[in-house]
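With one protein chain held back, the other chains of the complex are shown just where they sit.
Which chain is which? They are A and B, in the order written, and residues in each are numbered from 1.
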Amino acid sequence: MEEVLNPHILFWLFGLPVTKTVVSTWIVMGFLVLFSFLFTRKMRLIPTRLQNILELFVEAILNLIEDMSPGNGRKFLPLVGTLALFIGVSDITGLVPGLKSPTSDFNTTFALALVVFFAVPYYGIRTRGLKNYVRSYFSPSPILAPFHIISEITRTVSLALRLFGNIMGEETIIAILFLLSPLFLPLPMMLFSIFTGVIQAYIFTVLTVVYLSAAVESSGH
Amino acid sequence: MIRIDRSIIFQIINFVALVLLLLRFLFKPVVKALDARSNRIREELEHIEKEKQALEEERKKLEEELKNLKQKYLEMLDQANREAQRIKETIIQEAYQEAEKIKRDYERRAQREIEQVFAELKEDIVEISKEIVARILKAHLTPEVQTQIIEEMLEEAVRRLEAEMEIVHER
Partner (left out) sequence: MKDEERVKVLTPLPLTEEQKDIIYAKLSRIIPRPFVIEEEIDPSLIGGVIILWGELLIDCSIKTQLERLRERILKEEGSPYGNRK
């Protein structure tokens, strides 16, 4: 049980601990990069089936962003698209025997939430300028500025916890079920966990888009 | 239960690296392909639109030409009709004139022939009359009548001669 929550450290690199989660993350990254590289190496005007799936995914992300924050699709695509892909693939990774889902480690989900936390002011300042962005913290009243900041911190933590909780919960349940009945009980749960994983990836992505779009939109509008 | 250790730094680096790698290997090429396709489609649409316009222009030009040809044809037809009418009138008029001329010629000739016939007839009548008168006179000529004729006619002739002689003498 302890191992599920806090994976033990495999080795140290540059003075940093390399846990099982980190290795899984590398594997997921390697898979995603290799997959992307292979299928975008020869882009064709008339797409092959796999190229078509990639394009459909990218277009879906673009449409998702455009629906909520018109005109910012291209700008948010790298971050949002990577989040969706990484979380979605990570969630399912837990089903592969011997691998641990990176998103079931709080370190991973918190790292993602922190990236979003910093991405919000980054895009806000880049789009509206430092002055306008800072001013948005004092609107409609300067008194609300602390609350804005508290809200940003809490939503970041909630973002990390929600994803971690869900995926970790899934894995824990599956692990327990494995202990009870090695084959028949875990299987439906595993299928269900695929669904949950995709849903969680979607929720995380959509919330990120909401935060980003709020940051780049002028206040008062 | 939930522990944050230093592996979070790895995870942040990992994720940022993933963002950059996917940007390079996934998003940029796919967006480029999407753009290229939409450009291609737009270009083709523009091309089609342009061709459609060209065809439309061609069609309009041809229609215009057809209209001109039709008009020219009608004009030529009209002109031909008028020309034909004119020629017809000329021919008819000439025919009338010719007929009139022939008629007049015949009339003149007939007139001449009639006149000639009349002249000959007159001559014959006069000749016959003269003959008849001569015979009658011959039958009725007596010495008395002869004497009277000589008396009157010779008197007149001699008087005329005398007058002529006097004129000659006066000169």
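Following the convention adopted for this analysis, a residue touches a chain if its C-beta (ideal position, glycine included) is under 8 Å from a C-beta of that chain, and two chains touch if they have at least 3 such contacts.
Note that this is a predicted model, so its numbers are computed, not measured.
Chemist: Wait, the hidden chain, what does it touch out of the ones we have here?
Modeler: Looking at the complete complex, the unshown chain comes into contact with B.
Chemist: Pick from B:Ser38, B:Gln53 or B:Gln146: which residue touches the chain that isn't shown?
Modeler: Residue touching the absent chain, from the options given: B:Gln146.
Chemist: Sort through B:Leu69, B:Ala99 or B:Leu161 and give me the one touching the missing partner chain.
Modeler: Going through B:Leu69, B:Ala99 or B:Leu161 one by one, B:Leu161 is the residue touching the chain not shown.
Chemist: Suppose we count only contacts with the excluded chain; which residues of chain B make the list?
Modeler: 111, 114-115, 118-119, 122-123, 126-127, 130, 133-134, 137-138, 141, 143, 145-147, 149-151, 153-155, 157-158, 161-162, 165
Keep this in mind: only the chains that are shown with their structure count from here on.
Chemist: State the interface residues of chain A toward chain B in the complex, per the touch definition above.
Modeler: 5-6, 9, 13, 16-19, 21-22, 25-26, 29, 32-33, 36-37, 40, 43-45, 47, 51, 54-55, 58-59, 74, 77-79, 81-82, 85-86, 102, 105-108, 110-112, 114-115, 164
Chemist: Can you list the residues on chain B that touch chain A in the complex?
Modeler: So the residues of chain B in touch with chain A come to 1-12, 14-19, 21-23, 25-27, 29-34, 36-37, 40.
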